[in-house]
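One protein chain is absent from this view; the other protein chains keep their places.
Right after this comes chain A.
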Amino acid sequence: MFLQLFRYRLKCLLRDRLLIFWTLVFPILLGTFFNMAFMNLNNDEKFEPISAALVTGGGANDAIFEQTVHQMSLGKDRLFNLKTTASKHQADQWLKKGKIKGYFTDGPLIRLYVQETGISQSIMKTFADHYRQNSSAFADIAKANPEAIQKGLLDDLSQQRNSVKEVNTGGAKPNNVLNYFYTLIAMACLYGSFWGNKEVCDTQADLSSRAARLNLAPVHKLKLFLAGCCADLLIIYGEILILLAFLHFILGIDFGTRTGLVLLTAWIGSMLGLTFGTFVSAITRKGENLKFAVLTAVTMAGCFLAGMMIGDMKYLVAEYVPALAWLNPANLLTDAFYSLYYYDSLNRYLINLAMIAVFTIVFGFGTYLMIRRRKYANL
């Protein structure tokens, strides 16, 4: 009997084109759109060689440094656009006019002269530091594989910035782009609420004549409801898996290495979406449009605060209204995916997951309280 109900419900739901659009096609379209937007962003941020100068002096030690800097200034992926001069005065002139970001002088102690601070200057400094720490090995690598050094420097830099951010806000920020896609998954999960809404509308006799009719059948209302919810959950999870596959295999979005946990998160997210929908639908008044509007508005507001439209939003919320970050299901889901990707430790992930579970249970129980009644005062 249960299976029969489940199968028919599944059939019913799969034929609801409008809901399939909003819960599956729309997130995929949005993902594609994000991808286009961020592709440009990435291009803009592509590394530009730093205009730098080297003031040559002539010692033996210096020759290796000069050689290394020259190495780093060759090829398409070069680190520097290098000018050389023997005159420190000349280099100062360039620096003042803004023709270069900084210059190195060699000698027993390599010095870096800059006029202001910024990313280019930081890179130059890191470069000099690395050289100083291990000059011979560094020189060898520079000879063999200059790109490795460039990449290593950039990574080092970004990690330095991360560790600083980490202390400030308690949230990592190295890859904003990924966060956008993670909010998108959170949105898709929460849009699963549309299915939950449909389920409640087909269960509560005062919401639709179909439900009224079903209430008159010799089947327990909760049995019908649960069979329906199972079908809903299967569909939501299926849709999220399709979305994940699309993001990963087509758009190349990285979810880290813990695939099992990513899939588990998607499952919990689907449950959250479903119960969120049933709960909102059960507590709001008549009118499917109203319910639809409430669900959409809450989801979008949650995703906004989780950084879907403005990446920094997530960090602002975490910094100034931390409670809101913990009470925003969209943020919890986003952060769960992010934690899986970014942190080695599962602590943060598990806290997110636990919070999501709490929400799911509260929503689920609330739904039960609302729909268990079997007689209606009004139809």
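The working rule: a residue touches a chain if its C-beta (ideal position, glycine included) is under 8 Å from a C-beta of that chain, and two chains touch if they have at least 3 such contacts; residues count from 1.
Heads up, the rule we're going with is that contacts and distances are computed from a predicted model.
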Name of the absent chain as recorded in UniProt (options "ABC-2 type transport system ATP-binding protein", "Energy-coupling factor transporter transmembrane protein EcfT", "Pyruvate dehydrogenase E1 component subunit alpha" or "Aspartyl/glutamyl-tRNA(Asn/Gln) amidotransferase subunit C"): "ABC-2 type transport system ATP-binding protein"
Residue among A:I28, A:V55, A:M187 or A:A205 touching the omitted chain: A:A205
Residue among A:Q133, A:S345 or A:N378 touching the omitted chain: A:N378
Omitted-chain contact residue, chosen from A:M124, A:L214 or A:L332: A:L214
Residues in chain A touching the chain absent from view: 1, 4-5, 8, 11-13, 15-16, 205, 208-210, 212-221, 374-379
